[in-house]
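One structure, as structure tokens, below. Some questions next.
Let's turn to chain A:
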Amino acid sequence: MLEIKNLTKVISRRPIIKNVSLTLNDGEIMAVLGPNGAGKSTLFKCVAGLLKPTNGEIMIDGKKLKTGSVSAKKRIGFLGHDSFLYSNMTPVENLMFYGKLYRVNDLENKIERLLKETGLFLFKDVPVGSFSKGMVQKLAIARVLLPEPEILLLDEPHSGLDQSAVLFLNRYILDRKKTGKSVLFISHDLNAVYGLADRAVVLKNGKIVEASGEGGWENLDRLKTWYEQAVAG
Partner candidate 1 sequence: MFYLFLAYSTIWAAIAAYIAILGRRQKELKKELNELKQWCSEDYFQVR
Partner candidate 2 sequence: MRLCSKYIDKALFYVLVIFFPIILYLVFVWSPIEKVMGPAQKIFYFHVGCAWVAFLAFFIVGIYSVWSLIRPNINSFITAGVSAEIGVLFTSIALVTGMIWGKTSWNTWWSWEPRLVTTGILWFIYVAYLFIRKMDGPWQKISKLSSVFGIVGCLNVPIVFMATRWWNTKLHPIVFGEGKNETGGGLDPEMLLTLVFSLLTITLLYVFLMRKGVEIERMRMVVKNCKNEIMNKLTIRED
């Protein structure tokens, strides 16, 4: 269970996130929506531990998360805007490197499986630098999934992915939900949100302006009108 309590982040006197509180239960998929510049990415970076919150707490299973604690980092997987991949190394080398750092067991088989599932197996010996944006994104997702973190933070995971990769990612996320692991993701694609998320919150100007109830939406149009109202209101 991930709890964000009264999180505030100020960067050079400009409040990016203002007093945000969120609870993400085990086995829950939550979408974070909002216009550009609402502070979604900053919120994720704070939770992942890349940024130090100015105020407030982040708790995992009721325990306070300290920035930089090794055991907590292992439980969170973060997919950011940047791929975090070394462009002069091949996909296998990249994944091997991160896998070793995360102490993943049975590394080689896992890498092979992930590369096959993401459709990158053919390119396993090509340096990442020559990849297209979509391929890089696939590999970045593979990097996040490799250590099987308990909490996934995905910042616009669907951007640049082709249809099969979107399906793979969605299936993976839904599979994990069954095993009681949780996902928090940012998306602009309301279709994806409708298909995946149990709940959604709308972030605007650093504040949560609207949070949906549990159980999803009756149909896609409902979700769209709900989101538009939240942003406008």
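The rule is short, and it goes like this: a residue touches a chain if its C-beta (ideal position, glycine included) is under 8 Å from a C-beta of that chain, and two chains touch if they have at least 3 such contacts; residues count from 1.
For anyone wondering why these and not others, all candidates are chains of the complex that A comes from, given by their letters.
Here the structure is a predicted model, which is why all the values come from computation and not from measurement.
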{"item": "Touching partner of chain A in this complex, picked from 1 or 2", "value": "2"}
{"item": "Residue ranges of chain A touching candidate 2 (in the complex, touch as defined)", "value": "11-14, 35, 37, 205"}
